[in-house]
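The complex appears here minus one protein chain, its other protein chains still in place.
As written, the chain order gives the labels A, B and C, with residue 1 at the start of each chain.
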Amino acid sequence: MQATTKEIMATVLARDLVDGEWVEVGANLPVPRAGVLLAHLMWGANMSVMIAMTKANVLNEPVIEEFELITDQRATRWAEAYYLHNDLVENMKFRKRGVFFAGALQIDQYGNSNLIGIGKDYKALKFRGPGAIGVCNATVMNSRFHLVVNSHDPRIFVPKCDFISALGWGSGGDDARTKLGLPGGGPRYVVTPLCVMDFEDGSKRMRLKSVHPGVSVEDVKKNTGFELVIPPTVPTTEPPTDEQLQVLRTRIDSQGILQK
Amino acid sequence: MQATTKEIMATVLARDLVDGEWVEVGANLPVPRAGVLLAHLMWGANMSVMIAMTKANVLNEPVIEEFELITDQRATRWAEAYYLHNDLVENMKFRKRGVFFAGALQIDQYGNSNLIGIGKDYKALKFRGPGAIGVCNATVMNSRFHLVVNSHDPRIFVPKCDFISALGWGSGGDDARTKLGLPGGGPRYVVTPLCVMDFEDGSKRMRLKSVHPGVSVEDVKKNTGFELVIPPTVPTTEPPTDEQLQVLRTRIDSQGILQK
Amino acid sequence: MTETPQRKKRIIELDDALAKVKDGMTVAIGGFINSSHPMLVVRGLIKRGCKNLTVVGPASSGLEIDLLIAAGVAKKVVAPYVGGEVLAPIGPAFRAAAERGKVEIFELDEAMYYAALRAAAQRVPFNPWRSGVGTSFPQMNPAIKEFKDPINGETLLAIPAVNIDIAFLHAATSDPYGNVQYIGHGYGDRAIYAAADETYVQVEQVVSNEQIKADPLKTAIPGADGIIRARFGAHPYSSPGHYIEDKAHIKRYVQAATAWAKSDDFAPLKAYLDEFVTGPKDHAEYLERVGIRQLLSLDEY
Partner (left out) sequence: MTETPQRKKRIIELDDALAKVKDGMTVAIGGFINSSHPMLVVRGLIKRGCKNLTVVGPASSGLEIDLLIAAGVAKKVVAPYVGGEVLAPIGPAFRAAAERGKVEIFELDEAMYYAALRAAAQRVPFNPWRSGVGTSFPQMNPAIKEFKDPINGETLLAIPAVNIDIAFLHAATSDPYGNVQYIGHGYGDRAIYAAADETYVQVEQVVSNEQIKADPLKTAIPGADGIIRARFGAHPYSSPGHYIEDKAHIKRYVQAATAWAKSDDFAPLKAYLDEFVTGPKDHAEYLERVGIRQLLSLDEY
């Protein structure tokens, strides 16, 4: 079986997750959702998987139905526990084992990101974004986070974000976050339809980690608006195993959203 | 029918309560409990009566059983709503309509009070009290409070509290609380087995308001460790009506605790 | 012996609740993105021509807030997100009004939002928060101040209290005395209630006090100031345990608002408002215009 780009992206996220971790599955974020569920079903039986503000028990569901909206009450039917939204956002202890996935309008070379809008003047934005939602907090309080975007181009990967709504590695350096007193481990991976990137030790500049099958290093460079750290050899992103792909297609993504 | 001192004290507290107010009925505080329930049954059908951290509906209970312990689960059987204890103590909006009853080890002439202990040195108390419980906060956040004590003597009514765990009128003056930014109306009555006291406008010194039947002004003066404001005429505390007394004895205090 | 006086019912008419809203007030709307918004109230505020309101949306606001912006009711919006997920990743009117300077945004993230509401509930002027240090929030929202904490000297953000004059919520049930219960968790509605001076709640159904007392843990709002009868009262958004969102209707709104956002053409929005907001004389007529057949198609299972 041949995995699609989205299936590969989901598998990259899954491989980062460790049994026992705490993760939220958003609605309409099919790639992170599939990544979390893949890890949960294959090697993370003791992960706390949050669906629609509930702690869900889906481990033995033959098919874990996808929901388009986070407010779909049917998505709460597997709940063992409800979280009031304010408790979810204000009680932070459980997030020490948490992993978060964030999107962005803009991302700079240190993994700082922007969900607010495009334009130099906040009072006269050229493009107003949706707002920070809970991303500012979740990218601090969880043990680490990954930036996941649906396209890879120089409008997203910019030299400087117009606004920073979620801090990455600031102006660079291993201590960029600790010197501000921020507890979480910061951004680890940036996963796009072209590649996986991480951050170089020391400088914390974004670095190409692997390119997806069929993508060249040059493709990535020309679609990135700043200079990436490029290691001497860049491997191809490891695709899902046959078994992983089967679990993805039969139990997690039965509607085939990742195959579109 | 002749009312007992405790029944008179309860009636004084009841008369201060207005329909629609929010009040907590503690366990083992029979006088305030009876006062609250008397007001609720007679003219306060829309009061929110809190029993054992629940909002209770006891309006049509023929007999409202007394519980010795606040943790008696049976006291929650009338609940319309549970309050988590932290919400009860941290969400303060509903307390704008709240009235609170506080006890004390020491009370000074401005209604400041102490539940911590007796002694000049906090690190070497001669007598260690129970602690402030929720009294510090409840005496600030409710619309007003009453000090209610089971005995009236110069050990309680002192020139100066060793420690202040609940602020009254500070060092005196109408603005003693507002200048500290405190929202509640402060102490209104001090109710003892001898008398009812309030606070003189302007100075906010404690003032004798009425003496219970059979008690003289002199009795009060000699049992108070500071100089009270004594008006030219001091009335006798108005006892409960026959109907009030009947409600007290048949529905509220069927065990006759107030008659002991 | 005198009869014990009985409690007053707190069921009120929509218009009596709406009459509490005065120009310039801070008004909150409950729910979450595509669910549980008090839509009788939202349409009512527009119909009455309310202006200059500071609107506190849900922590993740949906297109009900977008509609209030489109109709010119909201002068200022307190919300960490305004959108409709796949139905509209960014609220079209929110986006357009923000870009055109027609609405002020009190910029914050969800954690700051709850810190602000909690400060109001606790009657303190602010609450501290850590996340956001090092970001653009204090620059985008000057009401948020960076400060050194008085215990350890750490750098934190001071999130100012957002006090709510009146909160409007939508829930499954209440008894006649304002004890409100949800089906499901109820999103952040309890936090909105805790921050509000007054709270009016639309419910799908008024139930007996005995039913409420059967499960007091479920009582999320122990004594709303008024209860508004509102079957299908969250339409076009979902009402957990009762009906799913009406995507076709939401898309119709999105299309109208997008026309305004993209080409500054207000006509489609006006048509939407005429048909569904200002036109119907009451909730029943609104539902008639939506159509019973359409309402009956919104079953969860």
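The rule is short, and it goes like this: contacts are C-beta pairs under 8 Å (C-beta built on N, C-alpha and C of every residue); 3 or more make two chains touch, one makes a residue touch a chain.
It should be emphasised that the depicted structure is a prediction, and the values quoted were computed from it without experimental measurement.
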Since one chain is left out of the picture, which of the remaining chains does it touch in the full complex?
A, B, C
Absent-chain contact - pick from C:Leu45, C:Leu156 or C:Ile250:
C:Leu156
Pick out which of B:Ala45, B:Cys136 or B:Val217 touches the chain that's been left out of the picture.
B:Cys136
From the list B:Pro32, B:Gly98 or B:Gly117, which touches the chain that is not on show?
B:Gly117
Sole residue of A:Ser48, A:Thr71, A:Ser165 or A:Thr192 that reaches the chain not shown, by the stated touch rule:
A:Ser48
For subunit C, residues touching the missing partner are 122-130, 143, 145, 147, 149-152, 154, 156, 158, 160, 185, 217-218
Going by the touch rule given at the top, which residues of subunit A touch the chain that is not shown?
41-43, 45-46, 48, 54-55, 57, 59-60, 76, 78-83, 87, 90-94, 141, 183, 243, 246-247
Subunit B residues touching the omitted chain (full complex):
27-28, 53-54, 68-74, 76, 82-86, 89-90, 116-117, 122-137, 139-141, 163-167, 170, 177, 180-183
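In this section, only the chains that are shown with their structure count from here on.
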Fewest touch steps from subunit A to subunit B?
2
Higher number of C-beta pairs in contact (B-C or A-C) found for A-C
Going by C-alpha centres, which chain would you call the most central?
C
In terms of CA centroids, furthest away from subunit C sits chain B
Between subunit A and subunit B, what is the separation of their C-alpha centroids in Å?
56
What is the distance in Å between the mean C-alpha positions of subunit B and subunit C?
39
Cα centroid separation, subunit A vs subunit C, in Å, comes to 29
Where subunit A touches two or more other chains at once, the residues are none
